[in-house]
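Sharing a structure with you now.
All protein chains of the complex are present and in place, except for one that has been dropped.
== chain A ==
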Amino acid sequence: MRSVARTSGRAAAAAALSGVLVLSACSPRGDDDHAGMDVWMYQDDLAVVQEAAIEEFNTGSTVHARMIPVPGDGYQDKLRTAMGSGDVPDVFFNWGGGSIRPYVEADKLLPLDDALAADPELADAFLPSVMEAGQIDGVQYGIPLRGTQPVILFYNKDVFAEAGVEPPQTWQDLLDLVDTFTEEDITPFALAGAEGWPQQMWLQYLVDRLGGPEVFGRIQDGDPEGWRDPVVLEAARTVSDLVDRGAFGDNFASVNYTQGGAPTLLAQGRAAMHLMGSWEYSTQLSQAPEFAEDGLGYLPFPALPDGEGDPANVVGNPTNYFSVGADTDHPDEAVAFLKLTSSPDYVRDMVANGEVPTTANAADLLADSPSPDFAEFQYQLVQDAPAFQLSWDQALESRIANPMKTEIQKLFNGQSTPEQFVDAVAALR
């Protein structure tokens, strides 16, 4: 039964591929098929938007869609197991980049290029830099489903006012501020160094500002020698220099993000600044609401002197994506469902939920956000960015990404020199 349905699904996909869309539209599939369509969703407070979309989808479709919420902690493991056992979900949430590359290479995912070619409106509905991060080797596999999460330089306005200084506009400003705050016994930058990924944000911005997105692009495309680009070494030296200046204090290696770590340091004014993903705002909003509303400032990462990268570039998580399993019984319905993510209702739901959508039309809706200024700032930042580079640990396969994060940690801890760092990451295969 199952395999029959699957074969007819394949036939339909083949028909669609050859451009005979009429055929598949007339096919009777779905009438006697109650298997439905499973949508795997990362379970958190934001998933209500997707839940509403599924409800809307079900009112107008013969195929019944069902949301499978998967607890966040085990999401990747569970997805991996499902993929490995052949029980691939029809539609599933992911991070794009390296998080889906192994599945693409194992032919588990449906390329969406044809669907996009057939519906240019969908392709144009999203910001180009965000759409790009849903591609693997130039082929589209993911459609944006969530708000954008760029990495931003947050600061504590009160601490700056007390010290009588202005937020940094240039790299020199930033270095001066490090000295100022160190003298006042305030940690210049909160850094959750116990976890690895916050350090990565620093190195990633430094590499991008110094050499542009091409430097990491080469590494992401599978050339480990890309790490030997002089820009990486220079960025690593800049990191060592910052650490030596005391930019992150002297106990950052023990600081965590989740258990009242780095965000609390910033909120309490024990640290002046914090380089973090845009979710820092909602973290502060739930942990220190007054500070989030009045005391939390935000800035783009400053340019570096003689840096070749465009200072308007951003790094972080462009967004999360929905991808479609290659063996789905309902490829057309899945694509129809994906189209909902650019619908006005969906985008409005996201904004009301505090997210910053990545659709081109979102600008007009941002005024309805619970924090319109911050939403507007983020949206502009992402819209103006020539390149939005996916976090390295999401862009690379975990086999490489995990040891890479460890090496970055060692660099920050002074356990390895910039030269040793370059050798170590270039040796990762």
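Keep this in mind: a residue touches a chain if its C-beta (ideal position, glycine included) is under 8 Å from a C-beta of that chain, and two chains touch if they have at least 3 such contacts; residues count from 1.
Note that in this section contacts and distances are computed from a predicted model.
**Q** Out of "ABC transporter", "Ferritin/DPS protein domain-containing protein", "Osmoprotectant transport system permease protein" or "Nitrate reductase", what name does the UniProt record list for the absent chain?
**A** Of the names offered in "ABC transporter", "Ferritin/DPS protein domain-containing protein", "Osmoprotectant transport system permease protein" or "Nitrate reductase", the one UniProt assigns to the missing chain is "ABC transporter".
**Q** If I consider the whole complex, including the chain that's not displayed, which of A:64, A:80, A:157 or A:339 touches that chain?
**A** A:80
**Q** Touching the absent chain in the whole complex: find that residue among A:106, A:161 or A:367.
**A** A:106
**Q** Given the contact definition stated above, which residue among A:261, A:277, A:331 or A:357 touches the chain not shown here?
**A** Only one of A:261, A:277, A:331 or A:357 touches the chain omitted from view, namely A:261.
**Q** Applying the definition given at the start, please give the residues of chain A touching the unseen chain.
**A** Chain A touches the missing chain through residues 77, 80-81, 83-84, 102-103, 106, 108, 193-196, 249-256, 259-261, 264-265, 270, 397-399, 402-403, 406-407, 409-410, 413, 415-416.
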